[in-house]
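The complex appears here minus one protein chain, its other protein chains still in place.
Now for chain A:
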Amino acid sequence: MAQAPTDLTRLAGYELAGLLAAGEVSSVEATQAHLDRIAAVDGEIHAFLHVNDGALEQAKTIDERRASGERLHDLAGAPVAIKDVLCTIGMPSTSGSRILEGWVPPYDATVVARLKAAGLVALGKTNMDEFAMGSSTEHSAYGPTRNPWDTERIPGGSGGGSAAAVAAFEAPFALGSDTGGSIRQPAAVTGTVGVKPTYGGVSRYGAIALASSLDQVGPVTRTVLDSALIHDVIGGHDPHDSTSLKREWPSFTAAAREGAASGSLAGLKVGVVKELDSEGIAADVQARFQETVQVLTDAGAEVVEVSCPSFEYSVAAYYLILPAEASSNLARFDSVRFGLRVEQQGQTVEDVMAASREAGFGPEVKRRIILGTYALSAGYYDAYYGSAQKVRTLIQRDFDAAFEQVDLLISPAAPTTAFKIGEKIDDPLAMYVNDITTIPANLAGIPGMGLPMGLGDDGLPVGLQLLAPMFEDARLYRAGATIEALLADRWGGILTTQAPALRDAAPSGSSATTAGGAA
């Protein structure tokens, strides 16, 4: 659809940053445009849990610094949305949970501090499944986020708020966190781009922990280059995170620019994971995937099938390891130092803790804490948690063997297009298998990207997943940007330009929906 070129919210992040750096647009103008967009559509989308009332003031400061001739970062003045799992000074950080309602942290997550230091302006905090446990954002204690492509449908999860915010043009950049697919799966169902970096590539300091050996913070955007720009800002060693990797990373921005310019995948060996191209994948997703494989082949890539036999056990291993780690991590919500306290006269501190956790945690969080407590309890530990850790070794070995044959692995990023809100909420197991394509990367620690590969039969976005070997994040950006450019040529622009218009200022709680699919 035709959009006036003056609408700053329709620009890609790198385009907006270019105008800011050139002084053609002020940060106040860019920030105001996005705040206006949030005011217009977020009543219906509910991507944000909190909007930063200091955003314009921060934008003004950036404009003044730029006017005074100070040399600023390339992204200075650009607005960014931050997933509520990340601690932010001056903004509540709830992780989507009632137990942290209104909690304002005394420190910034390292990734937030790095964005601030680069001069990006935080628009607010985005909605998520409670403590990042979920694949639909329906488990948020503050109500679901709606998919901008069809507001009766889920935007994926747990980072549905960040994905919906960029898909609905409420922000050009956002941050997410990915424990089992929470960046890549929302990208798939909202037609956007998201990257889970190599484990340890981005600091977890100040990210409210779900499963510490799986969690990784990453970018959420509409284009591959925009993700690279954010990754370059937030990545790198952080002494505050003992699992942070001490290594020099190449410029992901340069990799994305090279990839976009090359137009060719000649010399690239790509593996299709047989086990992720199975009967569990919907027919329309499979069809788009086959077409994409053809696009890759036409661009010179050599595509072969590889087998990762242990992937069959990845969901099972994940739903032992994650609850085990989560049940330990969430023990910190004890009603003593922060968060909700529910208390009656004469109760012991143990009673108060149990009552506070009963009142503060939602059903999915309780389910996983109890499951994790079970998996770690005496008599079951070896059979369940111990076995799951062995499966983790087998999955790493599968990836090692696959990457001896190919440079990159591809699969659908999610097994279906966005399902309807409410459709799977009462069936935990049906919800859990949504992450079948994304979980293996977290178990192995390797980097992955979700990016659009077209529309399904219902006119809803379908996502492609790219996986690279450990530390080879740059390979994702180079190939991802080439694939994005090839597909955009076929579509006449990136996929989000086809998203249906949203009604302005729809009343909150309205069940009205936009016209199903894209034009």
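Worth pointing out:
FYI, contacts are C-beta pairs under 8 Å (C-beta built on N, C-alpha and C of every residue); 3 or more make two chains touch, one makes a residue touch a chain; residues count from 1.
Throughout what follows, contacts and distances are computed from a predicted model.
One subunit of the complex is not drawn; among "LVIVD repeat-containing protein", "Aspartyl/glutamyl-tRNA(Asn/Gln) amidotransferase subunit C", "Putative aldouronate transport system permease protein" or "LLM class flavin-dependent oxidoreductase", its UniProt record names it "Aspartyl/glutamyl-tRNA(Asn/Gln) amidotransferase subunit C".
Screening A:Leu56, A:Val104 or A:Ile425 against the full complex identifies A:Val104 as the residue touching the chain left out.
Contact with the undisplayed chain is limited, among A:Phe169, A:Tyr384, A:Phe403 or A:Phe419, to A:Tyr384.
Check A:Glu358, A:Asp489 or A:Asp504 against the missing chain and you find that the one touching it is A:Glu358.
Touching residues on chain A toward the chain that is not drawn are 103-107, 199-200, 213, 239, 242-243, 245, 310, 313, 315-317, 319-320, 327, 331, 334-341, 343, 347-355, 357-358, 361, 363, 366-367, 369-371, 373-374, 377, 383-384, 386-394, 396, 428-429, 432, 443-446, 470.
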